[in-house]
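Of the protein chains in this complex, one is absent; all others appear in place.
Let's look at chain A:
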Amino acid sequence: MDGIFLQQLINGLTLGSVYGLIAIGYTMVYGIIGMINFAHGEVYMISAYLAAISLALLAYFGIESFPLLILGTLVFTVVVTGIYGWVIERVAYKPLRNSTRLAPLISAIGISLILQNYAQISQGAKQQGVPTLLAGALKVDIGTGFVQLTYTKIFILIAAFAGMAVLTYIIKYTKLGRMCRATQQDRKMASILGINTDRVISYVFIIGAAMAALAGVLITMNYGTFDFYAGFVIGIKAFTAAVLGGIGSLPGAMLGGIILGISESLFSGLINSDYKDVFSFSLLVLILIFRPQGLLGRPLVAKV
């Protein structure tokens, strides 16, 4: 296979796996309370700041080995971002649980603005950056060319897929996962059977935020730069990925992210980067015409 083509495929896969991680937050929240959490992109943005803060703190305490740094940063960022997710749900969505469907949507937009301005005021409007953690790259010769894989990219692929695997395990095989699935299928019935659905909804927000935090750490590692507005573009892309894969479906979000990443990368690599977003969204429109529920989504059945 052509080295350049393979390189583009890997570029897309890395990008897509990160889209997928963020898309999980959109899709799980939609699945369980039927609302689009527009503040989710900002949760990712917050996590990027937290990752930088944590790196600075760890460096301050003299920790320099990469595994310790990244582990410490991951734990700190995931936990604190999880708390953000929980608080956002408590403050902005729970009080509106029984109001019209549009109310939490507006509330989400409000939270998104609040978080953006909060980050801007508290951290400054400047571009933020973190130093390169994992330098170096793997060069693989293939047929007519070579593929350059930075260690950071390899790490991202492994971490993203590990994160998805852990989440799939939790949802499929644990008690918490069963409660989530039950609440998603029928919230009223689940609560009659003794599941504290409010708490389950809180868990879902925490899980979504934690996945966004994982993505935040990985992206911060890879590109090294972000600002308070960083959540916007990537939030839209991840939301697209969630719809593409079938909103409400967990594997769909991951698949949608990867398809979106690869299609963007291949289109800009093989044809023209000017129109890569046009291509991605055309793809979305096409898929939604033939499969309105998305690739892996369940068709809507009117609840009786």
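The definition used in the following text is that a contact is a pair of C-beta atoms (placed from the backbone, for glycine too) under 8 Å apart; a residue touches a chain by one contact, two chains touch by 3 or more; residues count from 1.
The definition used in the following text is that contacts and distances are computed from a predicted model.
Remark: of the listed names "Lactate utilization protein A", "Fumarate reductase subunit C", "Metallophosphatase family protein" or "Leu/Ile/Val-binding protein", the one matching the undisplayed chain in UniProt is "Leu/Ile/Val-binding protein". Of the candidate positions A:56, A:91, A:193 or A:286, contact with the unshown chain belongs to A:91. Set against the missing chain, the residues A:12, A:163, A:177 or A:208 yield one that touches it, A:12. The chain not shown here touches chain A at positions 4, 7-8, 11-12, 14-15, 91, 95, 120, 124-132, 137, 139, 146, 148, 150, 152, 219, 223-227, 229-230, 232-233, 264-266, 268-269, 272-274, 276-277.
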